[in-house]
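Apart from one protein chain that is not included, each protein chain of the complex appears where it belongs.
Right, chain A next:
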Amino acid sequence: MDLVQLQRQLVDYRTSLYHEGFLDEQFTQLQELQDENNPDFVVEVVSLYFEDSERLLNELSKALEQQIIDFKRIDAHVHQLKGSSSSIGAQRVQKLCIVFRNYCEAQNVEGCLKCLQQVKHEYSIVKTKLESMFQLERQILNAGGSVPV
């Protein structure tokens, strides 16, 4: 595929991510932190985020299956998830986490379960989107071009 077309596709894709609210300016800042000394910074951080989030989501599922639900622990996990989501700019996940925490505070099991489902859903979307974006970037790099900022 044409390099220029790829680059344009990437930019459009990225813009759509912003516009649809999957990402916010924090992701931009993240990208700004990436430079020659640290060429894979964004990918590193985001993979770390994926790793972390999957662990947390598993923990959350387990915790919510328990007979006696430890809301404190769940809250701590959700807090973590919220923190890391806001750090990479995954704002939809972050906002859901806020709702989740409210349910947690109210000790509303049903709400928590519903939220967990939504968070998982959102997370999987943002993961797919980010991964396809990275895919595009890799293609551009492989084609010998540079990733437009």
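Here, a residue touches a chain if its C-beta (ideal position, glycine included) is under 8 Å from a C-beta of that chain, and two chains touch if they have at least 3 such contacts; residues count from 1.
In this section, contacts and distances are computed from a predicted model.
Asks: Going by UniProt, what is the name of the one chain that was not included in the view, given "Proteasome assembly chaperone 3", "histidine kinase", "Phospholipid-transporting ATPase" or "tRNA pseudouridine(55) synthase"?
Replies: Missing chain, UniProt protein name: "histidine kinase".
Asks: Would you mind spotting which of A:22, A:49 or A:123 touches the chain that isn't drawn?
Replies: Once the missing chain is taken into account, the touching residue is A:49.
Asks: In the full complex, which of A:80, A:102 or A:139 touches the chain missing from this view?
Replies: Counting the whole complex, the residue in contact with the absent chain is A:80.
Asks: Touching the left-out chain: which of A:29, A:107, A:124 or A:146?
Replies: The one listed residue touching the chain not shown is A:29.
Asks: Using the document's contact rule, name the residues of chain A that touch the chain not shown here.
Replies: 26, 29-30, 32-35, 37-38, 41, 44-45, 48-49, 51-52, 76, 79-80, 83-84, 86-88
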